[in-house]
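For this depiction, one protein chain was excluded, whereas all remaining protein chains were kept in their positions.
On to chain A.
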Amino acid sequence: MTSYRLTTPGRRIVRGRRLNFTFDGKPHEGLHGDTIASALMAGGRTLMGRSFKYHRPRGPVTAGHEEPNALVGTGTGSRFEPNQRATTTRLHEGLRATSQNRWPTLDHDIGAINSRLSRFLPAGFYYKTFTWPAAFWEKVYEPIIRRSAGLGRPPEGPDADRYEHFYAHCDLAVVGGGVAGIAAALKAAREGKRVLLLEQDTLWGGRSITDGTMMEGEAPADWTAARIAELEGMENVTLRLNLQGSGVYDHGYLTAYEWVAEDRPGADAPRHRLWRIRAGHIITATGAIERPLPFAGNDIPGVMLASAVRDYVSDYAVTPGRRVIIVTNNDDAYRTALALLDAGVTVPLVVDARHEAAGELARQVRDRGVEIATASGITAEGGKEVTGVRVVDIAGNGSGGRLVRCDAIAMSGGWSPVPHLWSHCGGKLLWDDAQGFFYPDPDRPPLGADGMGMVSAVGAAAGDLTLSRAGLRQDSKGSLTEQPTRPVWVMPEGAGPDLRAKMFLDYQNDVKVTDVQLAAREGFVSVEHAKRYTTLGMATDQGKLSNINGLAVLSAQVGNSIPQVGTTTFRPPYVPISMGSIAGAARGDIFQPLRRTPLHDWHEARGTRWEPVGHWRRPFCYPRAGEDPHAAVMREVKNARQTLGLLDASTLGKIVVKGPDAGRFLDLLYTNMMSTLKVGRCRYGLMCSENGFLMDDGVVARLTEDTFLCHTTSGGADRIHAHMEEWLQTEWWDMQVYVANITEQWAQIAVVGPNARKVLEKLGGMDLSRDALPFMAWAEGEIAGLPARVFRISFSGELSYEIAVSANHGKALWDKLLSAGEEFGVMPYGTEALHVLRAEKGFIMIGDESDGTVIPQDLGLGWAISKRKDDYIGKRAQERVHMTDPKRWKLVGLQTLDGSVLPDGAYAVAEGTNENGQRNTQGRVTSTYHSPTLGHGIAMGLVLNGPDRMGEVLDFPGTDSTVHKARICDPVFYDKEGAKQDV
């Protein structure tokens, strides 16, 4: 195989360091510093992938991140990564790369038949073809399309690598370490600003290094090195290579993507790091991207951007061919001719669309004996590689033309600034008709919180392609006189349909000139519609190369100017970033915070079955060996009823409310009266939202004259605390009340069952007799030598004490209770037993009986709504017509006729159907369990006129086509008079 490695120096490669890698399983060799693309090209391979739709053979078009064609999968197994740009992926020893979108092999691909059928696969093909029969879509069409389309396959198994985030702050973030970015960073740094300069490349200096124009009298490399050295010496500057500006968001928020250990797979280091930057101001110095020319065959491997050819020569000492023809509409591409000639590559011809080539660079090329064909265009010849061009009249229809042999084509359709980051957050663009590109409008930048522009563009990114406005090209020789560009959107301009159908605009999605024109003819004249209909610019490269050419073709077809047609929306990220980097370190154990009670480890060691409650994990039940969860729950319920159960109630919210106005404040928060509560006593209370809906409940204990302790639901503590603070800070700021959420200060253990008092008396320390501590009282003292508060409250209906001790003492108390309770057959019980116990007693549960649409009146809780108070949050809302409607469903008990358990959430049906043809309903199940105490199913539900229909039987159709029959009954199934808890 011929070597395409040149003998000239390559600034990125190290000749002595050879690296072995494989491509599609075959061994290849490259040099340290090579990309996959440069290494394959050095071995004579330009075919690197197949296109998305037609499976056309494709090779690299670029040498950078804008690459649409040369996408490969890298790595294997859990380190496999699809759709990696071969043009930016650095080689490392042992790298395994695989081509995509081909079967069985890259060189012999069956899917390429699609290319022959392309006339039958026009824009909107899917929408037009797979419409009938409708039933075929899901089972037949979609699976086939999904299998044949798509780019790389997803990785297998969990990602083997780690990722992280990094927060950075600066006065100025400069995105792009080319000369314009360096100059901007230096200016700000010298003014004392805190500057972050980031560059996606591994080297500073951007294109200027390769393109070689003098900078302020110095060679670009020297200019760059001197200024980077100065920046490195400044305390207020952070310089970062391998860090790509990814997205710009409101308030100067910039994300950037860092390749950390990308080329060291298996290293103990993050693969990528996502920077989350807060910048006072952002400068985009993101340069420009060269545009392809739309000529027939412009996608054949070997056709590349002229600048990319230059890059391969100077960066990697690689040429895509030995005879390279240049086709251009501007002067810049002549630099490629010179670079190739200097490297000893033959340039038989430069084809220039302009009527003359009179610039300085063209003269230099002509002086070296290269033929320049002006007023000309080309059509490319070749299949899997370029074999030649036909030189045709630029204004003609493309017929005839002489054939000139070559093995690569370097094309340049002019340059377009990279406006992505400028545009992400709303920066507007202007059209430059002479140069044929959009550039940032300095008068309409994205605005920051102060109403001023938060992003500025400089250098080529601002449309200043020669950097003359930036004042960087003031060398003594004067700048080169360049002849203006001639925008070319179709080459040749009079090409007929056959040629236009081979002119690719979007390489990755196989969108051709004819597709965009067809879309326009079919009425998709809005740029956003045409984009979606044709998929132009919707591939992983987001149209970096295709955007302008596509817009130009669309505008010509609809007869509007390009700025009238406008651009599609630029969205982050600038290039695809790994999902891992977005997740950062949040995976595995730290995917989400897990809240642990002081007893968590004990529960875990007992093999508890967990239930998530907010971010808490609470034991659902504690199954014993050979026991299923249901059996465990039944055992735990019975044990608590018959002797002694323990519940870890530490997650219960605990909020202290203190101050002279504390009572008045709580009277407004709760529906019932709290200010009349006596010190040492407890009262159950309900809290409603402003709209009257029940939002939380719990027991309030009065600690002192001006101090209350409000218990909330486990999931409600933070929300209710915030609710209290909000009212105090925004509405009742004149009240003298402080609140504090001290949920986690206390471990709280419910000691439940007929033997509850006995076990506590055994531990000793406090008088817990009925007289000393009656039902709904609390006391402070010591239990088993631990300072404790004891609340005589019951959510189970049994004799029950809730013991609160310091969180640090929680485990000690639990251990003491277990050991002292042994003689009574003590057992811990979980949340499900708690639910069954409370349901047997007809106690409601926030989140079961309430769902954000339920008011206390629906639940028969009118007794907890004070009639004596002028106001409470929700009072007015509860007087509204809908809330007082007698047809609101009301809480009742439900008991199946056969003793079975009603399905949760089941609806009771009524006669007739509604306007949608659905069965009318008259109620629904809110809680349903098997009661081991009663030996049959019990349920609560909300039913139309329920409390007036005791004894009626309702039908609850299940999802299994059976109908469950249940009788309306009192929701209190057990110990209605409350004798058991008051002993």
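Everything below uses one rule, namely that a contact is a pair of C-beta atoms (placed from the backbone, for glycine too) under 8 Å apart; a residue touches a chain by one contact, two chains touch by 3 or more; residues count from 1.
One rule holds for everything that comes next: contacts and distances are computed from a predicted model.
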Identity of the absent chain, which is to be given by its UniProt protein name, from "Carbon-monoxide dehydrogenase small subunit", "Dipeptide transport system permease protein", "Sarcosine oxidase, gamma subunit family" or "NADH-quinone oxidoreductase subunit L": "Sarcosine oxidase, gamma subunit family"
Candidate in contact with the missing chain, chosen from A:H32, A:R79, A:R96 or A:R240: A:R240
Contact partner of the left-out chain, one of A:G30, A:P220, A:G247 or A:P270: A:P270
Per the touch definition above, residue among A:L121, A:A631 or A:A807 touching the missing chain: A:A807
Touch criterion as defined above, residue of A:R596, A:K758 or A:R888 at the omitted chain: A:R596
For chain A, the residues touching the chain missing from this view: 162, 164-169, 238, 240, 261, 267-270, 273, 276, 278, 585-586, 589-590, 592-598, 615-616, 656, 658-660, 736, 738-740, 742-746, 785-786, 806-812
